[in-house]
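One protein chain is absent from this view; the other protein chains keep their places.
Moving on to chain A:
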Amino acid sequence: MENKPSSSPTSFVDQSVVPGDVVLDLSNMTNQTLKLGGGLRQDCDAISVMKAGKLRFSNPNKYWVESSQKRYVPHAGDSVLGIVVDSKADNFLVDIKGPGLAFLPVLAFEGGTRRNIPRFEIGTLLYVRVVKANPGMNPELSCTDASGKAAEFGQLKDGYMFESSTGLSRMLLSSPTCPVLDALGKKLSFETAVGLNGRVWVFILFLRPSYL
């Protein structure tokens, strides 16, 4: 059974797709610029799916496949939770659940100079921002936001970290606030950091003797 590629993309948008599905046929669309996000690739005149997930469309011309996996694909601008694996002269090597280890320059902290380089042991959990993520190169991280301020990035002390899928992380970060966080917030006061790479850190300041 063949699925006929449609020039009207509405038949596939918001539908589940699997690798190999042809979702758009460009031969019927002329003079249009489309932006293809993750999970889609162009094969001559057909746009086909690379990853299983749901096809999404956003006006005016963006298409992408939303999928949830255990491993993370680094993108610039994401906030992630990394674990320090090694430290070199110029960089810390940080594992962010991606295809390669990421580099965190020792000076990428607010007010960072050669004199006050932080010392992170192996296994330290950090909340960092991905600055550059080019394919084939190790991603570059930073503990400051774009303007150079610390802005909550840095080491996460105490607390508890658990792994989740990337889809769950995105849902926890969605706006309006995720209902789970709302409901928990009514019962406890806690601090949480959610990394888009599928790691969540929670720190509860005062634990009442009750079941979660």
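Just a few scattered comments:
By our rule, a contact is a pair of C-beta atoms (placed from the backbone, for glycine too) under 8 Å apart; a residue touches a chain by one contact, two chains touch by 3 or more; residues count from 1.
By our rule, contacts and distances are computed from a predicted model.
Its record in UniProt calls the unshown chain "Exosome complex component RRP41 homolog", which is the match among "Exosome complex component RRP41 homolog", "U3 small nucleolar ribonucleoprotein protein MPP10", "Centromere protein W" or "Basigin isoform X2". Interface with the hidden chain, as seen from chain A, comprises residues 1-3, 16, 18-22, 39, 41, 48, 50-54, 67-71, 98-101, 135-136, 165, 167-168, 171, 179.
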